[in-house]
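All protein chains of the complex are present and in place, except for one that has been dropped.
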């Protein structure tokens, strides 16, 4: 269980390798990787700047990880989120959930992503031919997060 | 869209790299990796032998990939399944689903795994202190697959 | 008729693939014929609820016709992934 907020890129195989290095009781590993898309709001995107709230961000990601581990039986979790200057195709975020069985790993990874979208203090600014603009929060992300409240 | 049935290990970062090398319209990549667990049926497992049906296996995996791409808007998919002699901690299977948005990527990856569990001609034999035994199919896997039939 | 066996069926019968001379018109009749021939087939086909069948690489059941078929495969439920 650990989180990193960093400028540097990450390597998924290496991150999984670290999680499973010390154990052989993991049967299922689910990863989610978010990438910068070349289109946003109907406009071509040439660059993205990711702003965050240093200190607060780590705390928010740890809280999301803790909640996931309270809800599912997980052997390992990991969240890596980048900030700074990115371009289309670049990796933004990595979430990993490892469990003995696949159902828990899938659900926990999706849960962490849904919460991260609405609860982690990051703000995206995209550069388009019409200039730079801050990305609006999507209602769909609030809906995706809210479904985990249901009993 | 491609499948591989191989003895060799695979590298997840490299597999994702191949999928996204030629495009920047992917926002979400979900991977599932199945690993050999050190316990099976309450017994410690020291080794696993994976038997398959050459020729038929590739066809079954391609059919699963095709179905996933008919149900969700996916930019890329990939299935790699190993056979032969494996040991606890080894990677068995990799499924990747890439989409502009995360919901489709999560669902498609889970769909492909559920079908793979019951529709791909593989059979596992585990070595335990009580000798070698063929792994029984799990009812839970049939249930997991059947839920995709619902409208 | 080419007949394939996988996993513990292959082990009990002692081969993964063989040519069988038969006029059986259905999978069930082929199973009965093999079972009467030798004990190792009887051992493999003792509990048909644990056996799955494919005719010409298409999953089917014990009552499937073998008319025009080139290949039959017998195996336990799949455990991939």
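Here the chain labels run A, B and C in written order, and each chain numbers its own residues starting at 1.
One rule holds for everything that comes next: contacts are C-beta pairs under 8 Å (C-beta built on N, C-alpha and C of every residue); 3 or more make two chains touch, one makes a residue touch a chain.
Model, not experiment: these values are computed from the prediction.
For the chain that's been dropped from view, list the shown partners it touches.
A
For the chain left out of this view, which of A:30, A:45 or A:120 touches it?
In the full complex, the listed residue that touches the missing chain is A:120.
Determine which one of A:10, A:53 or A:148 touches the chain that has been left out.
Checking each option in A:10, A:53 or A:148, the one touching the absent chain turns out to be A:53.
Touching the hidden chain in the complete assembly: which of A:7, A:85 or A:137 does that?
Touching the chain that is not displayed is residue A:137.
Name, in rising order, the residues on chain A that touch the hidden chain in the full complex.
Counting over the whole complex, chain A touches the hidden chain at residues 34, 51-53, 56, 59, 81, 92-93, 113, 116-125, 134-138, 141.
As a convention for this text, only the chains that are shown with their structure count from here on.
Please work out the Cα centroid separation of chain A and chain B, and write it as a whole number of Å.
Taking the mean C-alpha position of each chain, the two centres sit 23 Å apart.
Per the centroid of Cα atoms for each chain, what is the distance between chain A and chain C, given in Å?
Roughly 49 Å, centre to centre.
Measure off the straight-line distance from the CA centroid of chain B to the CA centroid of chain C, and report it in whole Å.
Computed from C-alpha means, the inter-chain centre distance equals 27 Å.
Quick one: which residues in chain B touch 2 or more of the other chains?
Residues 34, 113.
List, in ascending order, every residue of chain C touching at least 2 other chains.
Expected reply: 81.
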